[in-house]
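Left out: one protein chain. Kept in place: all the others.
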Amino acid sequence: MPGVLDLVGIFVFAVSGALAAVQKRLDVVGMVVLAEITALGGGILRDLVIGAVPPVAFTSVSYVVVPLLASALVFFWHPHFTRIMPAVMLFDAAGLGLFCVTGAIKALDYHLSPLHAVLLGVITAVGGGILRDMMSGQIPSVLYDRQLYALPALVGATVATALWQQPQLHGVFVSAGSALLAFGLRVAAMRWNWRTPRARGVGD
Amino acid sequence: MPGVLDLVGIFVFAVSGALAAVQKRLDVVGMVVLAEITALGGGILRDLVIGAVPPVAFTSVSYVVVPLLASALVFFWHPHFTRIMPAVMLFDAAGLGLFCVTGAIKALDYHLSPLHAVLLGVITAVGGGILRDMMSGQIPSVLYDRQLYALPALVGATVATALWQQPQLHGVFVSAGSALLAFGLRVAAMRWNWRTPRARGVGD
Partner (left out) sequence: MPGVLDLVGIFVFAVSGALAAVQKRLDVVGMVVLAEITALGGGILRDLVIGAVPPVAFTSVSYVVVPLLASALVFFWHPHFTRIMPAVMLFDAAGLGLFCVTGAIKALDYHLSPLHAVLLGVITAVGGGILRDMMSGQIPSVLYDRQLYALPALVGATVATALWQQPQLHGVFVSAGSALLAFGLRVAAMRWNWRTPRARGVGD
């Protein structure tokens, strides 16, 4: 069951990578590379840091195949994806919520401190998008677009990490609940246009 | 003998990095950094992923020295390199063919699945060029230039990986043959200007 959710997260992140490639008029190679890196990049960074090598992306066949599938869909039907963008954004929020929680819990499994587990949860959730933007030749959108994107991941990873300190709380309810919290915060931030500030005096 | 071929691949990739630095009017530090990262980046990424640390670039002296030599040559004689660009492109194709095969086989040695060995072969072959372009402030050319560059590497890595499944086929003939195939495809793609498509409807 978490396996299925992981693959859903990978699929939506891959779609966002492939759509970025269409927007930049990249070719099919660029689509596949951006789809793979967006979907798998955050988890690969996390696994390299905690020493879980080869990273799961290099041991699981479905982790590699799902972004190929997403690329094929976007290749043929990308105008439809642009039309259903609100739905894609919802799935992206689901991926964000899921990845920040699974990333933090995996880091705890590898005996990192709670602070660093939270950090790795956020890296897992936003790392792929950062790599996608860097490879597309633009500043990572998470650094400037002022939408709440990293912060919901921070909250989800923090709550999951805090609850995980109690062994009797380990389980799918805590992880699903934390992921839902991050998902809800992200959706609320999109709905009511919550924004992060710039440095004092830099202005809007 | 494979050692010599590896160094030839490193040399030509380093030349392409140093020439990119000249084109961007970088200084000598930029030339050396781009030469090293272009030549060694793909292999470093592969070794980090499979857990072969320190990566071979950090244990072999000649891996580091050859890009320095390439930088020195480009520093003094870069106009000549621009003139012999067709030859440089041939060597680059040789490096591509060689790296995709050695990368895939090394991944198999580290017990990765055939699918992931192919993936790592391609990463070894194109990773350095991607890092070079990202550090030069441009979208990696492999993502958009529509020339067949990643695909010959994919074919070479796939053939090498498939044949390597039979232990009795392990050896220099299979690896050299696969590298030659990737090299030939790349050269043919340059000769007849084969191109990869963009997403349906994005047009030329």
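Order of writing sets the chain letters: A and B. Residues in each chain are counted from 1.
Throughout what follows, a contact is a pair of C-beta atoms (placed from the backbone, for glycine too) under 8 Å apart; a residue touches a chain by one contact, two chains touch by 3 or more.
Just so you know, these numbers come straight off a predicted model, no measurement behind them.
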Full-complex contact with the absent chain, from A:Pro86, A:Pro167 or A:Pro197: A:Pro197
Residue, one of A:Val15, A:Ile50 or A:Val66, that touches the chain absent here: A:Ile50
Contacting the left-out chain in the complete assembly, out of B:Leu7, B:Met89, B:Met134 or B:Ala188: B:Met134
Identified contact with the non-displayed chain, of A:Ile84, A:Ile139 or A:Val172: A:Ile139
Touching residues (missing chain, whole complex) on subunit B: 21-22, 24-31, 33-34, 44, 48, 53-55, 58-59, 61, 64, 74-76, 78-79, 134-137
Contact footprint on subunit A, counting only the chain that is left out: 48-51, 110, 112-113, 115-116, 119-120, 130, 134, 137-140, 142-146, 149-151, 195-202
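The criterion applied here is as follows: only the chains that are shown with their structure count from here on.
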Subunit A-subunit B separation of Cα centroids, rounded to whole Å: 29
